[in-house]
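The complex is shown incomplete by one protein chain, all other protein chains being positioned as in the whole.
Read from first to last, the chains carry the letters A and B; within each, the first residue is number 1.
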Amino acid sequence: MSTGQTPATAPLLSSMHAQERGLEIGREAHALCATLYPYCRSLTGEGVRETLRKLRAIAPIQIEEVPSGTRAYDWVVPDEWQIRDAYVLDGRGRRIVDFNASNLHVVGNSAPINARVTKAELLQHLHTDPAHPDWIPYRHSYYRESWGFCAPHRLIQGLEDAEYQVCIDSRLAPGSLTYGELLVPGAEAGEILISTHTCHPSLCNDNLSGIAVAALLARELAGRPLRFSVRFLFLPATLGPIVWLSRNEDRAAQVRGGLVLAGIGDGGEPTYTRSRRGRTQIDRAMEHIFEHCSPAARIRDFAPMGYDQRQYCSPGFDLPVGGLMRTPNAEYEQYHTSADDLSFIEAQALGDSWRLVWLAIAILQEDRRYLNLSPKGEPRLGPRGLFADAERLGLLWILNFSDGRHTLLDIAERSRVPFWRLAEGARRLEESGLLREVSERE
Amino acid sequence: MSTGQTPATAPLLSSMHAQERGLEIGREAHALCATLYPYCRSLTGEGVRETLRKLRAIAPIQIEEVPSGTRAYDWVVPDEWQIRDAYVLDGRGRRIVDFNASNLHVVGNSAPINARVTKAELLQHLHTDPAHPDWIPYRHSYYRESWGFCAPHRLIQGLEDAEYQVCIDSRLAPGSLTYGELLVPGAEAGEILISTHTCHPSLCNDNLSGIAVAALLARELAGRPLRFSVRFLFLPATLGPIVWLSRNEDRAAQVRGGLVLAGIGDGGEPTYTRSRRGRTQIDRAMEHIFEHCSPAARIRDFAPMGYDQRQYCSPGFDLPVGGLMRTPNAEYEQYHTSADDLSFIEAQALGDSWRLVWLAIAILQEDRRYLNLSPKGEPRLGPRGLFADAERLGLLWILNFSDGRHTLLDIAERSRVPFWRLAEGARRLEESGLLREVSERE
Partner (left out) sequence: MSTGQTPATAPLLSSMHAQERGLEIGREAHALCATLYPYCRSLTGEGVRETLRKLRAIAPIQIEEVPSGTRAYDWVVPDEWQIRDAYVLDGRGRRIVDFNASNLHVVGNSAPINARVTKAELLQHLHTDPAHPDWIPYRHSYYRESWGFCAPHRLIQGLEDAEYQVCIDSRLAPGSLTYGELLVPGAEAGEILISTHTCHPSLCNDNLSGIAVAALLARELAGRPLRFSVRFLFLPATLGPIVWLSRNEDRAAQVRGGLVLAGIGDGGEPTYTRSRRGRTQIDRAMEHIFEHCSPAARIRDFAPMGYDQRQYCSPGFDLPVGGLMRTPNAEYEQYHTSADDLSFIEAQALGDSWRLVWLAIAILQEDRRYLNLSPKGEPRLGPRGLFADAERLGLLWILNFSDGRHTLLDIAERSRVPFWRLAEGARRLEESGLLREVSERE
């Protein structure tokens, strides 16, 4: 729907200073991560479904199932993985590697096996990280059928037997790929996309952090009257976005801006990776938010090696979608190991990430162009009761640059006045009759 | 008039190296400030008229009167202020605050009063600056009728009486707003605007400095054959430009570039604030002049909070007008106090400011596009007697970039050869038949 009328959007921006709200949300997010931590998520399978079902208690996410064999551009949805148990028994029958202790112990998507193997054979299928001998590394084998275990490196020193029983009680069989989707509808045409990946097992920063923050954003937005719709996607990395895009090309074309959330719970500073186009509204919004709220944050140019933005930014789509992380994935040693656990993520960091995304959504919702209706010389602010707040709300900046070409975000960049203050200023000027909104089609 | 012919403009640029001329002018400007210092200027009133009448001895400035009640966009010309005397008497009848000692003692535009007041009442109407207890602050109350005095803060410690007689012998009554205007006519269509504010009482840097420098520029230009007209405006801040614009929209449309002069007599380095558009000819000219003549000078982006350029740069006009100051107004403590007196401004600084504006006017007058008439390979300079001066006058730069697209200022920026040397070089090349001017319409 696009009526040219500004809908009575909820005051997203007025909530945005609620840093305490961010802290509360952060604590909720951490608790949600703890709830979801044990599920054995993977590219497909029951762990993802269990995760999404839990999220439905928070926000009305729809669970979509895409059958194995479905084509999606260059890809095909593979067989679904079911995993019940997995272990390695030593000569005395003791479980020296046990899936029940940690779902990281089995290589993701492992084919089933139940066999007696020599120590040498076992070692060929056993992944460890010598640099961190107490941590279990995370491995998966999605598109090549094989089996394997992951274990702390110190286990190897203890392997004294010549033979071991290996058992992976899994099944790769036709089923479906599962993802979650929620559309919070807006009054005008156009969508904001929030996407996060769901395919990692018991790893917290990567990516229960993204899942939890996205779900809690969805909860806060659901039911609010919005200008533009906000779409939330919870899907397995790489294949998930490709499948979604292949089924929703018309919706993709509606995306005005978006963020891929991944690794947003660690204590490092935020990192934004720009969209492929580099200077779209979401890119500029994130830069503006960082300037005012997170001056130590990092901004990096788009590279086709990041998280799922590389699918949304593939040249056939080239959507204005950037990525939000905290410490970049390649740059912390806990990455893809059992040390990325509940102690590695922080409620405060989760809350801060929540707040940054909230602000980004708010700017994309509230960025508008206005026309100064008294454009020759300055209008008098005093008689309109605007003098006292003029500086705080950037009123002279708004008046000077509201020539129908500059949006509030343009003015925020130029003036270095925070967007949220300008948005309040524009409302005040509009009420006083000095400003009127210019529709996007004018 | 626009004939497409280059008029025989006076050699503005040949005068520009006259640094001694700048020094002479600086001493004249300082003496002129001393003459104008005692007048009690304000938004309206006799002090402005007296000031402009004195300037007529220097240049043939026209004095314009705009009746109270005249509408100008969002504004109305207020009643005129007349002030004859003002004082505070202590219990023994002594003038402890006396307008005759300094016109800063009365709040500008004060309503009349003659009353016995308690000490507490007096203090509510007495402005002081505790940080500088010996200085009188400058205050005015233009658009809200009230009365008040300003005094050194140490006066307050001496207030031992319970009651005081306050008298402001002023009148706010229909009259007019007064401003001065001088057009030095040019041969081609287009104007250069020099504007300076006249509404401050006995304050030297702000803004006798601007008044004196503008008057002496007008004197030097008057009677010269010019390419483009130069218009000088001497008017009260804010309302003055708004009134002028409202009466001269057609002339405003002719402005090719301009400067607002304010606070150009203190010993600090020059500061240029860019026009709203940011890269117009005057902006680039000032940047070029600073690069070669004033490397420690500052350049700042446009902000709608500066001096009167914010009216010329309001979105309904968006004129290419920047601002010249020395130390920015908010950044020296003498600003708007009695310490901004004749000892605070320097003849050398006034002369240097005069020279910078002279150079800017000269560049705007003399910036032209040329066409190299021997554009394939270099032409031979030796047989034309041009070899010896080729490097000094940037002849190879001029020849290479005179392709009809680049002006001399473009070439000056690219080559870092001063504009005035290129202008001489272009003249030499034109005389030798290697160059011809390209009109603006070609």
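Just so we're on the same page, a contact is a pair of C-beta atoms (placed from the backbone, for glycine too) under 8 Å apart; a residue touches a chain by one contact, two chains touch by 3 or more.
Remember, it's a predicted structure, so these values are computed and weren't measured experimentally.
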Quiz item: Which one touches the absent chain: A:S314, A:N329, A:Q348 or A:S432?
Solution: A:S314
Quiz item: With respect to the chain omitted from the figure, which of A:R256, A:R276, A:R355 or A:R380 is a touching residue?
Solution: A:R276
Practice problem: Write the list of subunit B residues that the hidden chain touches. | Solution: 372, 374-380, 382-383, 396-397, 399-403, 414-415
Quiz item: Touching the missing chain, which residues of subunit A?
Solution: 72-75, 143-144, 238, 241-242, 245-246, 276, 301, 303-305, 310-311, 313-318
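Convention: only the chains that are shown with their structure count from here on.
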Quiz prompt | Superposition rotation for subunit A onto subunit B, Cα-based, multiple of 5° | solution = 120
